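All protein chains of the complex are present and in place, except for one that has been dropped.
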Amino acid sequence: MRTIRQPDDAYVYTLSAVHPPIASVACNETVVIETIDAFEGKLRSSSDLYSQKCPGPPRANPQTGPISVEGAKPGDTLVVHIHNIEPAESFAVTALIPEFGGLTGTSLTATLDRPLPESTRILPIEDGALRFNDTTMLPLEPFLGTLGTAPDLEAISSLVPGYWGGNMDCIETCSGSSVWLPVHNEGAIFFVGDAHARQGDGELTGVAAEMSARVTISFAVLKGRTIRWPRIETADYLMAIGSARPLEDAARIAWKELITWLAEDFAFDTLEAYQLLGLAGQMRLGNMVDPNYSMVAKISKRWLPSQATDRD
Amino acid sequence: MRTIRQPDDAYVYTLSAVHPPIASVACNETVVIETIDAFEGKLRSSSDLYSQKCPGPPRANPQTGPISVEGAKPGDTLVVHIHNIEPAESFAVTALIPEFGGLTGTSLTATLDRPLPESTRILPIEDGALRFNDTTMLPLEPFLGTLGTAPDLEAISSLVPGYWGGNMDCIETCSGSSVWLPVHNEGAIFFVGDAHARQGDGELTGVAAEMSARVTISFAVLKGRTIRWPRIETADYLMAIGSARPLEDAARIAWKELITWLAEDFAFDTLEAYQLLGLAGQMRLGNMVDPNYSMVAKISKRWLPSQATDRD
Amino acid sequence: MRTIRQPDDAYVYTLSAVHPPIASVACNETVVIETIDAFEGKLRSSSDLYSQKCPGPPRANPQTGPISVEGAKPGDTLVVHIHNIEPAESFAVTALIPEFGGLTGTSLTATLDRPLPESTRILPIEDGALRFNDTTMLPLEPFLGTLGTAPDLEAISSLVPGYWGGNMDCIETCSGSSVWLPVHNEGAIFFVGDAHARQGDGELTGVAAEMSARVTISFAVLKGRTIRWPRIETADYLMAIGSARPLEDAARIAWKELITWLAEDFAFDTLEAYQLLGLAGQMRLGNMVDPNYSMVAKISKRWLPSQATDRD
Partner (left out) sequence: MRTIRQPDDAYVYTLSAVHPPIASVACNETVVIETIDAFEGKLRSSSDLYSQKCPGPPRANPQTGPISVEGAKPGDTLVVHIHNIEPAESFAVTALIPEFGGLTGTSLTATLDRPLPESTRILPIEDGALRFNDTTMLPLEPFLGTLGTAPDLEAISSLVPGYWGGNMDCIETCSGSSVWLPVHNEGAIFFVGDAHARQGDGELTGVAAEMSARVTISFAVLKGRTIRWPRIETADYLMAIGSARPLEDAARIAWKELITWLAEDFAFDTLEAYQLLGLAGQMRLGNMVDPNYSMVAKISKRWLPSQATDRD
């Protein structure tokens, strides 16, 4: 299996078609992609503070890529099958960063309050779990904090989630998921990074259990299929992810994209789908700390007609 | 077991200490409370439209109560143990109501767009499930849409959730849950209603599977224990519910109340609890349609120290 | 001229029809109403701290009232003509209150940050101006922070603005303004209080230049005229005030109510009014600190057809 790594460790900090592809991958080729952690490997002990070791936004959240996917053209949908995510090191790291996080004043929710104290916390990986403290071990539940395609025309910081995917920080982009992303440029121009060993809903402190990783994925392209926002299919669920502020707008986007999916592929009347979600839809908080917040709308396949309209 | 029902069907539409109690219950007495559905039983077929049959807010969401709980005083916490919720009729009902719901302009998110069409949908209960349409049966998963204590000084519409509980529309207030509510008046002054046969996260259309119900509950009072926002304890989880707009403020409230709980009862340092939630907390959308939105923060008891500080 | 004052200094803290009227006023009778400051006169020097002298919400923002207006019935509109607002004492007072204000974590925008320090600041009134410090005098520009009618069915804290008026904290409710309020109860059930010697837009710190006052007003009733949200007419402007969170919903409400006014009284097509506001409407921040935020939408009468449809 081919391994793709960033040449010269020259990770990129924006999702954009201006970056020259570092690799080209055929549909259905399975590759291993190496990603570095969100701190570019610079926080390795509790004495390594973010404000001292890292340049800060927007030089943050380094991505591997872009990868060009053969045959993908604007208006298509890129499907990313995630097969495996494994830690590249024996630890993950989390941190408290001033003016960042869900329960503190931030650069956007600006206050005059004094920021919370800065700290770095190493989380050793032991027997497939993270050591949180002397008594608490938390299981490894790895996922990709950031994956996306280059947006249309813009170069967006890898800290930002949006219609292109990006820094959604949703635990659903894990092994076993097929992530649908809109294609706005020739070759899709795919980026991935920011693997998390695990994370609570919302990534409340702004920082998950960050880790460098080896990610096994393959791609498919749905030709002529256009989506507006990222979708995920698993064995059991259809999902859509909306990213915006305030959080209710992220929710609205996700619900509407999911309703669109039900209408397109399962012949649902829009209002019938709306009522089904009202009775059986699920919604989890993705993140409430990034420049856009993310919400994940889901519907169990159990509640869908067995005969989907043909969609591949 | 004593059954409590609203005298003369004179249901109440506000949570307030001005209403005279309809019953007084001792701690640890188990009672059955009859509740009527959110439409006061007036929507019984698809031709019964809300705008024609019901007076509209704030004369909506009729509550059974208030019930006085013996010994409860301001500054205490009322614990409501929910033992059972069973349908009182053979159907539930849902509806689309103009200018109401998560994906339409509303009285607060005011637009000039034409409202969605009004409709009523009967959901027959068959073999413990709801018939959604010809092919889809959805399991009964009953919970209480509204329960709360009288707020301090105010009389708040039963449509509104807040620090007093109220119309939180969270699926976690179900059988097996112990719901903690702040006590602001002598006797706690408890209200309950708006049982739902089931609901998707967020109550997306603004209306769940509404049903009249028989609710079996008992009360406990935590003397001298003061909480700011509702909490829930189940066999496996500690939870807190925040209700506000925008949705991120509901989230912030819920997370902070949960951190406070961890600090009070499990000797957590505040920032340690914050980081634990960042790595292992869960958050689900309660409702995004009521005058305040609700979010539910959770932590699995698996991640907590086994020796809690004594708290009852 | 009759003077109305609160009997026994028993000010009220909720807007509600449960309170017995303290006076009944005929339409077109001009009366003087005495109001006490938002701290009930308890902060009289810089050593009087809010947390020590005042009980805190919801026992805050004491109102004079209710006053019954003869002839007002549900479905009518009450017009409050404000003729004069004069200070009752020789000083106003402002304060910093922990977890309250626009640039600090609050009970709703909950954070773990340490609150800003508490303080009280006396603002002597000298020659018609407020002494802010040794070098800065700020002109007296008095207005009523709170005025409203009892809402429908509920008893709402006088700290909260909404469709009933209430604690809007908008500088436009000043001498020379006619404030339109919806009538939901017999006699309108009018409350007023919280006079401000002056205030910046948004009442940024959460506290204006609070003062006790003598307010000269008269009432009119527009029979059979129904409005949803407060409106203001001055010599030069039509205005509407929306109160909600987030702030964009307050804005949407205010704009829509103003468009409704233009359609009702000036024969505007809705979309024509929308475009006129897009080119010539004005919007100022009312408050961003109360439980609901307020925005004021305005249109200059210069841009309206001279022949209004008859509306009084």
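Labels for the chains are A, B and C, by order of writing; each one numbers its residues from 1.
Keep this in mind: contacts are C-beta pairs under 8 Å (C-beta built on N, C-alpha and C of every residue); 3 or more make two chains touch, one makes a residue touch a chain.
Note that this is a predicted model, so its numbers are computed, not measured.
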**Complete:** Given B:162, B:193, B:246 or B:281, the residue that touches the chain left out of view is B:246
**Fill in**
Out of A:144, A:259 or A:299, the sole contact with the unshown chain comes from A:259
**Listed residues C:85, C:207 or C:238, member touching the removed chain** = C:207
**Prompt:** Which chain B residues would touch the chain omitted from the figure, given the whole complex?
**Reply:** 103-105, 109-116, 246
**Item:** Hidden partner chain, residues of chain C it touches
**Value:** 94, 96, 101-103, 116-117, 119, 121, 123, 130, 132-133, 135-136, 138, 198-209, 245-248, 251-252, 255-256, 259, 271-272, 274-285, 288, 293, 295, 303, 305
**Prompt:** What residue numbers in chain A mark contact with the hidden partner chain?
**Reply:** 13-14, 16, 18, 58-59, 107-112, 151-157, 228, 242, 244-246, 249, 252-253, 255-256, 259, 270-271, 274
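The rule is simple: only the chains that are shown with their structure count from here on.
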**Asked** Do chain A and chain C face each other with the same patch, meaning over half of the contact numbers show up on both, or with different patches?
**Response** same
**Request:** Using mean C-alpha positions as chain centres, tell me how far chain B is from chain C in Å, no decimals.
**Result:** 33
**Message:** Multi-chain contacts only, two chains or more: what residues does chain C have there?
**Reply:** 109-112, 246
